[in-house]
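Every protein chain but one is kept in place in this view of the complex.
On to chain A.
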Amino acid sequence: MAIVTHAKKACTVNPLKMSQPIGGALAFMGLRGCMPLLHGSQGCTSFGLVLFVRHFKEAIPMQTTAMSEVATILGGYENVEQAVLNIHKRTRPEIIGICSTGVTETKGDDVEGYIRLIRARNPEVAQLPMVYVSTPDFKDAFQDGWEKTVARMVETLVDPVDAGAPIQRNARRINVLPGCHLTPGDLDEIRTIMEDFGLQPSFLPDLAGSLDGHIPDEFTPTTIGGIGVDEIATMGESAWTIAIGAQMRRAAEAMKTRTGVPFRLFERLSGLEANDEFIMFLSQISGRPVPRKYRRQRGQLVDAMLDAHFHIGGRRLAIGAEPDLLFDMSGLLHDMGAHVMAAVTTTHSPVLERVETEEVLIGDLEDLERLAQERGCDLLITHSHGRQAAERLNIPFYRAGIPTFDRIGAGHQLTVGYRGTRDTLFTIANLLIADHEANHDATPGTWRGDGAHGAHAPLGKGAHAPDTLAHVAAVH
């Protein structure tokens, strides 16, 4: 059981958090033919765009209502209208997804009202699907933006199913609501697993269709794949909804309310037990035995755990991630015998209390670095912005989460399923082995007892932060 605390400081140093609207925009990128639009000033969109380009190494469709200083004061109706008409004319999207920003929320633009008026005044977009989500930058975090946006998609795009009327459900069809901690590669893996059980998954949103780095089969300025509006509309015909990550409870509940489709929430999909549960659930709802392939993969994972525990067991983990990713990764490593010594996250979530550590701090990477230093951590997991801290701490660094901009293949980093878990354990164990060879191999002086050795608490190189790095705990 962990206590959730807040960092008490006025200045965030080295943010872990990113803003809500771009979390929302990313969710929209999992829809086919979509153009995500941020209602705000141009810089907000530009920063988000650059961030995703650097992470996915793909062209990113994302546009702005280009609010000027004057427009922010007068209100943004005209900007939203012009943006919608321009996008419609130039890129012929199947859907436009709109997220607000801090700039337009400060004034309090009534974008739902705007959209109604735009439809009434411009017949050419009267039928064009548009989804609006309120996502002020000065509240919540990236994961919340994703959560709210997917819930809004369900509320506005899924055809409601009348509770009284009889409905023909398709027993094979399954809705999957994935959290933003899953990569396109993860979604592909989940799809394969489900298909192997004869099930037909509909992913909402489906980043594997759009941001998996495939070569598109046509040129389009909007998203190059993802789930279509038509498919979303009929999600009420599915037999089950599978939600992955606690952040997706909201969307799953919305689906249930709207269509009566029952849901099952999987808070984790990496680790042996989590996958046993998942596989057995699929077996149960499909009425099929577990295919040989997964029996073998399970065996391989068990063997990988046996091999990896020598290296991961006893490690002192410092992890910074959004709640669901934090819960998933820290859980996986805890299950392998690592100690979660420092855990920092961005926003509230019911899973935080169940992270296997004493305290989860809602804070930044400065906090994580300090805690890692104080508590003698020897493995760091966070997104690419942790690279400076890792260098100062001189401990092995496993990159997880968005943004991962200084390595390639982030979209295909696989952690789900038996196979994904197996490979993740190998990667992390190898990282630790390489670190041992490079930094901690025995020398004639290793056991002389001057305290200068050891796997924990190397002195950081961060000479510019004497105060924060002063308390080096000599933990051994």
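Just so it is clear, a contact is a pair of C-beta atoms (placed from the backbone, for glycine too) under 8 Å apart; a residue touches a chain by one contact, two chains touch by 3 or more; residues count from 1.
Just so it is clear, contacts and distances are computed from a predicted model.
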Among "Nitrogenase iron-molybdenum cofactor biosynthesis protein NifE", "Ion-translocating oxidoreductase complex subunit C", "Amino acid/amide ABC transporter membrane protein 2, HAAT family" or "sulfate adenylyltransferase", UniProt-listed name of the chain not shown: "Nitrogenase iron-molybdenum cofactor biosynthesis protein NifE"
Residue in contact with the excluded chain [from A:Gly113, A:Gly198 or A:Pro216]: A:Pro216
Residue among A:Pro15, A:Gly228 or A:Gly337 that touches the chain left out of view: A:Pro15
Contacting the left-out chain in the complete assembly, out of A:Arg119, A:Lys139, A:Lys256 or A:His334: A:Lys139
Which of A:Thr5, A:Thr106 or A:Thr257 contacts the chain that the document leaves out: A:Thr106
Chain not shown, touching residues in chain A: 9-15, 17-19, 21-22, 37, 40-51, 54, 58-59, 62-69, 72-73, 78-80, 82-87, 90-91, 101-103, 106-107, 136-139, 141, 215-221, 385, 388, 405, 464-468
